[in-house]
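Here the complex is missing a single protein chain, while all its other protein chains stay put.
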Amino acid sequence: MNAPLMIFFVLAAVAVFGAVSLILQREPIHSALSLIVVMVALAGLYLLMGAEFVAAVQIIVYGGAIMVLFVFVIMLLNAGEEERTNFSKLATYAGIPLALAVTGFIAAAIARSGGYLPAAAPNGALTSTKTLSMLLFKEFVYPFELTSFLILVAILGAIVLAQREN
Amino acid sequence: MNEFLASYAFLIVPVIKIGILVFLVLTVDAYLTWLERKVVAHIQTRWGPYRVGPHGLLQPLADGLKFIFKEDPMPAGVDKIAYFLAPFLTLMLALTSLAVIPFGPQRFTIWGYETHLGIADVNISLLVLFAITALAVYGVALAGWASNSKYSLLGGLRSSAQMISYELALTLSVVGVLLLAGDFSLRGIVEQQAQSGKGLLSWNIFPQIIGFLCFFTAAIAETNRVPFDLPEAESELVAGFHTEYASMKFAMFFIAEYTSMITVSCLCTILFFGGWLSPFPLSWTFTQFLPPVLLIAFGLWTIYDGIRYETIFGRLLLPGVGIALLALGGALLAFPVINSYIQGPFWFLAKVFVFLFVYIWMRGTLPRFRYDQLMTFGWKFLLPVSIATWF
Partner (left out) sequence: MVPTDYYLILSAILFGLGIVAFVFKRNIITLFMAIELMLNAVNLAFVAFSRALGKPDGEVFVLFVIVVAAAEAAVGLGIIILTARNRHSLNVERVDLLKL
């Protein structure tokens, strides 16, 4: 039981706790806070794996921009408590065990096929930003340009949506 | 015993460094409030705190005691989790951002563990600082939401919108420095500025003066200080997002604000003003004696000022402080080894102090922006200019 394994279990527990809290909270703002906790835990896991740039981008973009957008919208719309649904009880009693069973099957399938992949090499082998940027601008330059176009379209869409009706 | 220390040194040494740094930063915060009140007062031709201890030097202590003993009410109808979380989050993030700042160039070995003058030396320290700045928005937004009050919600939303808008200009204005340095780590940026050895001329300020101005402006907006402090201005929105917070929780917001001021000043010196480098070229080695000479001069002035002070306590304390400073300066002159260690941190702290003084000076001098002026300035002017600094 060495240090990276312990850190992994702590961060994984925090991430799963955040995800469960997302489901169980009644107010959307608390769900948003739980999701932020999940994202920070995942950033920690990326750091543990040596992907430092991705960890930083995860916190800056996901945790610092996207989730702020969510929090703003929740505050603007003054989203209150979740209403009780009058769905059938079947969904709750059959659905949750089924979803967990599916997850368990996927996890078991992964665990059984574990021999094909080498263990992750976390400590020491940091991916430098230079490597990532060389890849991004040489081999992946076409998806890069496409995503920049996508962001432009999204900005235009957001502006159009936010216009008042004249 | 030595082996135990050596094997666990990687844990013990950072903890000791964190303890020293947090203690120092909190003390500097407290005296920063004193400095602010004195400087703003002198700008307004009055004296500021003068009675509590000689020259008001014990005023921060009195303020701290007041914060501890004041009642901490919790308004009805607040969202308890967010209400408790917001000040803790803000303070925690502000203090964490100090972890990646390098204070000096030295690397030394304690108990077999090689370490440096700073807490964490990561390859991406600048990105870590931006990540923490990005998360700081939550403290403000949650504080505004949690207090069950219109003023707080409005102040919180406005303040977080302002912080997000200027965050973009902040990160983009630094890209010029990154292109010059080729490295995300703050230590690497300072070392790149050290390479030509010409002192003042090799700092990043000269290729990137507009970048510096954009960065400083955006950073002031990020820390919610004048002239961008509309969301917490006293005459505008009662007190904005921290209206409903009292005593200890308000003190946390307060400390977080001053700590982020300190962080921004440290960042400005590292990115644009050469960090721990002396402004004199390396060939002028006699400038090594500047720190002890300054200490001795300051000690002499304190003694002179204190001898004829009004209260007896002042007549004892001030010359005592002066004698301590004299002794320190004399020790530095007598032991050149220690003197050479002190050069880096001395210049770093001197530059940080200059930036803090500029912050306080602006508080005393400039009026504040209206909210729409603020947002227009951020998006329509600062963002294009900070992109233009790349060229």
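All chains are identified by letter, namely A and B, in their written order; residue positions are counted from 1 within each chain.
The working rule: a residue touches a chain if its C-beta (ideal position, glycine included) is under 8 Å from a C-beta of that chain, and two chains touch if they have at least 3 such contacts.
Only a predicted model underlies this, so the values are computations on that prediction, with no experimental measurement involved.
Novice: Give the labels of the shown chains that the missing chain contacts, considering the complete complex.
Specialist: A
Novice: Against the chain that's been left off, what residues of subunit A make contact? List them.
Specialist: Interface with the chain not displayed, on the subunit A side: 2, 4-5, 8, 12, 15-16, 19-20, 22-23, 28, 31-32, 35, 38-39, 42, 45-46, 48-51, 53-54, 57-58, 61-62, 65-66, 69-70, 73-74, 76-77, 79, 82-83, 85, 91-92, 95-96, 99-100, 102-103, 106-107, 110-111, 114, 117-123, 125, 127, 131-132, 135-136, 139-140, 143-144, 147, 150-151, 153-155, 157-158, 161-162.
Keep in mind that, in the parts below, only the chains that are shown with their structure count from here on.
Novice: Residues of subunit B touching subunit A in their complex?
Specialist: It is residues 79, 81-82, 85, 122-124, 127-128, 130-131, 133-135, 137-138, 141-142, 144-145, 153, 156-157, 160-161, 164, 167, 184 of subunit B that touch subunit A.
Novice: Given the complex with subunit B, which residues does subunit A contribute to the contact?
Specialist: My answer: residues 27, 29-30, 33, 36, 52-53, 56-57, 59-60, 63-65, 68, 71-72, 75-76, 126, 128-129.
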